[in-house]
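Here the structure is laid out as structure tokens; the discussion comes afterwards.
With one protein chain held back, the other chains of the complex are shown just where they sit.
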Amino acid sequence: MNKQIKEWINKLMPLAALVLVYIVFAFIAPPSFVSLKNLELIVRQTTIVGIASLGMTLVIIGGGIDLSVGSIVALVTVCIAWLLMAGCSPIIAALGGVFAGLVCGLINGALITRLKLVPFIITLGTLLVYRGCAKGLAHEQKIDAPLSWINELLAALKPEQSWMVVPAGVWMLILLAILIALVLKYTRFGLYVFSIGSNEQASRLCGVPIENVKLLIYGISGLFAGFAGLMQFSRLTVGDPTVASGLELDVIAAVVIGGGSLAGGEGSVLGTILGALIMTVIRSGCTQMGLSNWVQEIVTGIIIVVAVVLDRMRHKQQS
Amino acid sequence: MNKQIKEWINKLMPLAALVLVYIVFAFIAPPSFVSLKNLELIVRQTTIVGIASLGMTLVIIGGGIDLSVGSIVALVTVCIAWLLMAGCSPIIAALGGVFAGLVCGLINGALITRLKLVPFIITLGTLLVYRGCAKGLAHEQKIDAPLSWINELLAALKPEQSWMVVPAGVWMLILLAILIALVLKYTRFGLYVFSIGSNEQASRLCGVPIENVKLLIYGISGLFAGFAGLMQFSRLTVGDPTVASGLELDVIAAVVIGGGSLAGGEGSVLGTILGALIMTVIRSGCTQMGLSNWVQEIVTGIIIVVAVVLDRMRHKQQS
Amino acid sequence: MSSEFRLKLDNIKVRFGGTTALDGVDFAVSPGEIVALIGENGAGKSTLMKVLSGAVIPNEGHMSLEEKPFAPRNPQEARHSGIAMIYQELSLPATLTVQENIFLGMEISKGWILDRGKMHNVAQTALKELGHDISLETLVRNLSISDQQLVEIARASAVGCKVLILDEPTSSITRQDVQKLFSLMRNLKAQGHSIIYISHFLEEVEEIADRFVVLRDGKTVGGGKIGDTTRDKIVALMVGRQLTDLYPRSKHAFGEPLLQLEALTGETKLQSASFELRRGEVMGIFGLVGSGRTDLIRSIFGLDSIKSGKIKIGTYSGYATPSQRWAQGAGMVSEDRKGEGLAISRSIAENLILSYPQSCETSGAFSPKRMLATANEWVSKLSVKCRSTDQKIGELSGGNQQKIALARLLHHGVDLLLLDEPTRGIDVGSKKQIYEQIDNLACNGKAVLIVSSYLPELLGTCDRIAVMNRGRLSPPRNVSELTEHSVMMKAIASDLENITSNA
Partner (left out) sequence: TGLSACNREPETKAVTLALIPMGSTDEFWKSVHAGGVQASQKLGVNIIWQGPIRRDDRTAQIDVVENMIVRGVKGIILAPIDNMALRASVEDAYRNKIPVVIIDSNLNTDKSISFVATDNYKGGVMAGEHMVKILGAKGRVAMLRNVEGSASTDNRERGFLDTLKKVPGIKVVSSNLYAGATTESAYRASENLLAPLKLAKGDVALDGIFCPNESCAFGMLRALQDGDLTGKVKFIGFDSSDKLVEGLERGHIDALVVQDPVRMGYLGVEKLVDYLNGKTIEKKIDVPATLVTRDNLKDPTIKELVSPDIKKWLKE
């Protein structure tokens, strides 16, 4: 009984952290911070990192890491813009971009499983390769693209759209989050992801098809980076090959703050989303207070370390 | 006998790769590429990554990773400029900057050993914190500093200095490389670094003082990032808090291309230097051929993966 | 009286979480004496030695070294006090050279600088004494397992020490090497070193030791001068347990053969194994640590690669991956529970159904509810003590963890069960339940292959027993023809003819 309560407390820890950070800023930031508008803004700004970190949640639960997501996002924005300029309809362009993300992820997965190399080094390599491809495809320029409904996905709501509550992109984040949560809980694949991350040897003994599962994990990570790229394009309205450099660190941080363990076998969708929100709230609060960028960076760095220390402490408690 | 020859071939592999890459460019790049001047340029451009990657070699051999080197380099350039502007003599400023690097490294080491957290996450946090400190100290601006002998460290040689063959900074790289190579081979500490990276548990049972050795490893990594920062300052003549972002990836790549294994226990100073040179040669060759950045990025990414695949293959061969 | 002992241990107690590894052990060793420490697996020998070497801190007890209190806080301190130890499970840092491994932690140096020349000479001498000329510059990962063992021995002797502890040093070296080790030990003894020698090879103990001490269940149960006793008495002291109703046994009806091996040879330890296992049969494989039993099972199950030989499971011939083996109706329980057996950070239920999640799927969707319900069934059937089935399996006691590992096969409904040390580290009560399950399975026409280091349980549960000795499996014999003594003799026999012969 006591233990169950403890477990719940542990699961709610990221939520508590989020609420705490929010309350702190509610007191020290200008009154606009607690407005509904700002809540919407925070949610919108979380979308890109949030979607990418859903894929990363799978990767990290499975005991791996994917450093190439930032580059994939950039490549996807470029692909979408390129397709639009080539005269494709927005839906084709969007699908094409997302598909490019999927392909990138599958390449990662194939390299990791076939070459049997640590994901860190493979995705470090593809980080450079995909970024280079993005720049090459875009001729080292940003690609302007005609406006279309894609750009509405993550724009602030117009008054006549208020029935949507939040923009379509945020709905997409929510749906994808629910989807991944369900996949983790209600599919064989989800079970395998956890077991591989927790103990790859034992999973092999139990006949888990490790290679296929890993391929799928990195494929999904790429697919979600593709969706994140779509959102990024929606915000930028241009295909920018230099965008999202360093995004991978934000994404990994979101997963880890949300309780994911780099040793694998642990993590949750809810935690990840909360982790991503925590970082946006900090950034938003600091910006609206007019605090300097460097303070934000230091605060974010400290929060990452503190979050992981807390995580370690609660593990110790349990064992 | 056969085995020894094989081992030698393995050790020489990065050298062979370097020579190969060089020869390829000698044929396809403009004739200026093979000039002595260009050799000097390549060596000079390798210095910063080279020095930082010496420290990283220790870290990676010891089974860890240090993502914060880029930020430390930036912080060090800022510290040096700040000290110069505060009226310190160049030697004090240089020492002060390098000392700041050492302190950063020791903080990393202390956090990793005391909190018993994976180095990836700790140095991800300090990456942000140190970068933030650099920006804060510099008021988010470049700090101009008066010219001094520091700026001669990595400048092209004037005709009357031709007796030096290469600039002082390159000599420093060479000396530090020899120093680290000697430390690794001839000191107790060097032996411990290898043994911890190879098998931390077994090392503990043999009486290796793991905590102290790790602290020292990260301290040295910080110290060398400090020297790299000094070189960076020498080149820039200003303290720039935004410099060297992403340097950590170049540095890790250099070590890995040079035969270092992210699983620990393997790596060599010679290999690392060759790895750093390979990357500079590619960059220099591509630029002088008028190839775009994106081609360089793709080529570098592919080379990282190929280098590690080769590394894995030669391991398989051995066992 | 006490002055004649160099090292003295009083009432040492060590607890790991719930298990008591040492329960008040007294032990002493004099200068110039070789003491053999013997006992069954899990008796606490290694733990006791780890206490001496600083790797384990005792919960209670007192130690003294040369009349001074001795309480090493870490291996470093113990080594500097003159305790050298060859660990049973120490894997050497594999990317270091032989010479570096020999001196790791006790380097000869001038200040910070290693004195490689001197170390080279000392190491060379130490290896010469062992009669080996392994190149000192070879990387350890390029050495064979037995050469690695020699390196460990050389490490202990080269550095110099007052007390030398050898925890099963001969488990993987040849007879000739053992003789060289013994002459080295005699030299050291003559120089006044104290040596503690742990081994399951009783003939070695008789040959080299002056005195023996027997541990059982973390307590000293006896000892004495080697000359004053017989090997049978020592075995009796070691095993010394009444085995009455611990082993339920029904009459098994044998069916068609399910597992057939013909001269199976693995990549590492397994030299040759041939037998036939029929439905309704329980077959045991006995052998000493490192004799290659685990290799055999892993090779059958597709976890280790096979060099040659034939293998047939049911109607399927040839080699296969673990997932194919499951599909062919075979299942395996690993000896290495934490490393390979269970995903420690996942729940009981997940671990239980991991090999067969299809059983918890309704129209393609995996149902956690059904998983928990399934797990609940097995938990109550096997009376596993747990809070709930979505509890992390790492929180359970070893015995209960083992039951889940076994329940995985039961749930999967496999016909062929490969059990590697299925009762390692678990209490007597749990053991009995597991034996009952095994007996039940045989009655229901399943085939069971048990590997165990615990001889009584093999004698109690199996229909036939084969003995593995240094990679070779003897032909299985009916349990009625065997005694503990005869099996043990076969397992520790040093001449191969004796093993493979059926007599």
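Going in written order, the chains are labelled A, B and C, and every chain counts its residues from 1.
Just so we're on the same page, contacts are C-beta pairs under 8 Å (C-beta built on N, C-alpha and C of every residue); 3 or more make two chains touch, one makes a residue touch a chain.
Keep in mind the model is a prediction, meaning the values are calculated, not measured.
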| item | value |
| --- | --- |
| Omitted chain - touching chains that are shown | A, B |
| Contacting the left-out chain in the complete assembly, out of A:R131, A:R188, A:R204 or A:R283 | A:R283 |
| Residue among A:R131, A:R188, A:R204 or A:R235 that touches the chain left out of view | A:R235 |
| Touching residues (missing chain, whole complex) on chain B | 30, 32-33, 35, 37-38, 41, 45, 135, 138-142, 144, 155-156, 158-159, 232, 235-238, 240-245, 283-284, 287-288, 290, 292-293 |
| Contact footprint on chain A, counting only the chain that is left out | 30, 32-33, 35, 37-38, 41, 44-45, 48, 135, 138, 140-142, 144, 151, 155-156, 158-159, 232, 235-238, 240-246, 283-284, 287-288, 290, 292-293, 296-297 |
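The criterion applied here is as follows: only the chains that are shown with their structure count from here on.
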| item | value |
| --- | --- |
| Chain centre separation in whole Å, for chain C relative to chain B (CA means) | 45 |
| In the complex, chain C residues that touch chain B | 53, 55, 74-80, 87, 90-96, 100, 104-107, 109, 112-114, 116, 138, 141-142 |
| Partner chain A, residues of chain C touching it in the complex | 301, 303, 321-327, 332, 334, 339-346, 350, 354-355, 357-358, 361, 365-368, 387, 392, 394-395, 408 |
| Contacting residues of chain A [partner chain B, same complex] | 111, 115-118, 120-122, 124-129, 131-136, 140, 241, 245-246, 249, 252-253, 256, 262-263, 292-302, 304-305, 308-309, 312 |
